[in-house]
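First the structure, then my questions, so here it is.
Every protein chain except one is present and positioned as in the full complex.
The letters A, B and C name the chains in turn, as written, and every chain counts its residues from 1.
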């Protein structure tokens, strides 16, 4: 583990009003990806590609298994409704705080004023960019907070009657914070980040995605750069869209100056030209 | 699909106060398990064992893959806190109702009077068998129900201000009902049932486990019987416990009358005798 | 199950010289995908999109879980080296013929004359398009076949000495045919097909992919069409490639005639325009 990653261990990255992400442990780094890939290729590609080039090649060609050889473990504190979206990523290991064993804590999420927003008209599942009037946003926040206080007091009252914890907690809201250890390999973590950093993800989980992305960038800088270039900022076009793009192109072959300006060279430039040739065949 | 299973399709099995389990589809039956097992064994065991014997053999010897060849799909309506326990079973497919796309419904779980119970002293995660006084149980139930009404009214008010659904719902409690389609193979379903029918499971998820168990028993009667005999009602003893049991035995070899009374014969009796011999070697 | 799919059940689709794919069972069809998606969206999208439109929307936006609600079970006969590539797809259920329980059969793969090809120069993992001279190809095929005969005779001799099957088989070659039942959900099957129908996949597994693709197309025609448009014949461009494409475009906005010619309309046309706008922001 590099000193830089060592320095990250245990550090709390605050998320939302009361949550956090903490890196607990990492197995492997960029060189572990290379090491595993070289086992597959044997003498076949030994030393042909230097490490960064190999990692980028693997990412570009969706050779995902070497990325599975790196593992991250996080400690996360998050609202239950965020946990419910997060847990849908099944290929991971989880130990969550249990409201059956222990008392839930008096910690609830209240959106910041700039996140109190109207329903989006175009996106059925999201919020719009329109802010509420400040006093209205504040009214809503106070209402939410007061309700949370009431619910927690009621929870405490029920525990006071000696009602079983597993029943007493059923009226606690999904804004209540929970905690877990979450362990995942880098391939699945990239998949998580791609979906959860995306603008379509709910803001509250995006914040956690962004915090983890910073940690991952520090731990496996080459892999993260490749992820950004070939996954996060890549764009997929459907068959029909490719037809439209073909009609919109000045030429079916890029001039050298265009390749150069885009930073495409060597094998990567060849692959691009070959994609354009495929376009002509469509 | 047998007529009996056909008759189960779509039928609501009520669970808790407002939930249900409905069988949506099944792929395969007892014979599908046998069919898959016979591929593995090839001519090796063809016709040596009849179907029921083969299924029992597979279950007894933890040959789990043929049970994966049967698949169940359920539609389930359940409180969020039950869904949170359920979803920890990762090897399954899920489509859940989304509080981002659609309004959550005005349906909440309130425990029946006989489930309003005190915290267990011996079991840190569960409730005791002690009932509350009827009037106290009723007071708690009314309190819970009133709170749920208040929370839902508040949710409606927030939606009325045009607050985004994904934010408005954060103070809805984990007693709120949600719905999902849940698809799982028989091996993983048995694993789920074993953990969730068990007395240590929270009562509210056990109810769903029991409903599904009835459906599974009807759909794959031979496999379910084997599951009961070799998994559900089996008992595992640790190395130390085996030492203690050895000391408590009248004899290291069972008399024929004992085998007969227990219903152990043929290969199964042999396996039992062999386990006892292992005990002597411990 | 439609009559068309019913007619496919059990039918052998020949693959390679002695292998096959047979559809054993299917759970669900296009409408099962829609049904599961509608549970997620609740009243939110009910009837807004008709079935085909919804399926295409789900595929386009990588909402994969509804596709997991359809399950296929195949019986496959395939050479061991193909099985070794195939089994890397982990999210599936498998029962394979066992060379420990049963005798391996006297069936081996010999490539057809037009598949006896030279090592590719550009593709380190594949064969080139160059054919061998017919007599040389035939010589190689005969050599392979003779060796297989010798190996099987030796295997029989070893079994004749009563050597344990699990040892006697260790010199059988990876061209030996094995069989299995393979069960997988539609989402994972599409993933398999995308990788294995691809020109980079080894020819011998591609043949099986193509046979299964035909079966899938018949069983879930809408989903398969969406898979072709948005996955199989889609193309992903990296950040740099997008920069190059941007420089090559006549205009950042498509004319209506181009959209029309490409078959892009309504929501899909909007999404395309929005992708091009993102390009301008890159």
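Assume contacts are C-beta pairs under 8 Å (C-beta built on N, C-alpha and C of every residue); 3 or more make two chains touch, one makes a residue touch a chain.
Not measured: the values here are computed from a predicted model.
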From C:118, C:250 or C:282, residue that would touch the chain that is not displayed: C:118
Residue touching the undisplayed chain, where the options are C:172, C:211, C:226 or C:276: C:172
Touch criterion as defined above, residue of C:140, C:218, C:232 or C:279 at the omitted chain: C:140
Hidden-chain contact residue, picked from the options A:17, A:103 or A:198: A:103
Option touching the unshown chain, where B:9, B:112, B:153 or B:262 are the choices: B:262
In subunit A, positions touching the absent partner: 24-28, 32, 35-37, 39-45, 65-66, 68-69, 71, 73, 75, 93-98, 101-103, 179-181, 183, 185
Residues of subunit C (touch criterion as defined above) contacting the omitted chain: 79-81, 83-84, 87-88, 90-91, 94, 98-101, 109, 111, 115-120, 124-128, 132, 136, 140, 143-144, 147-148, 151, 154, 158, 161-167, 169-175, 202
Subunit B, residues in touch with the chain not shown (by the definition above): 41, 44-45, 60, 124-125, 228-230, 233-245, 247-251, 254, 258-259, 261-264, 268, 272, 275, 278-279, 282
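Here is the rule we go by: only the chains that are shown with their structure count from here on.
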Centroid spacing, where centroids are CA-atom means, of subunit A and subunit B in whole angstrom: 32
Multi-partner residues of subunit B (each touching 2 or more other chains): 94, 98, 101
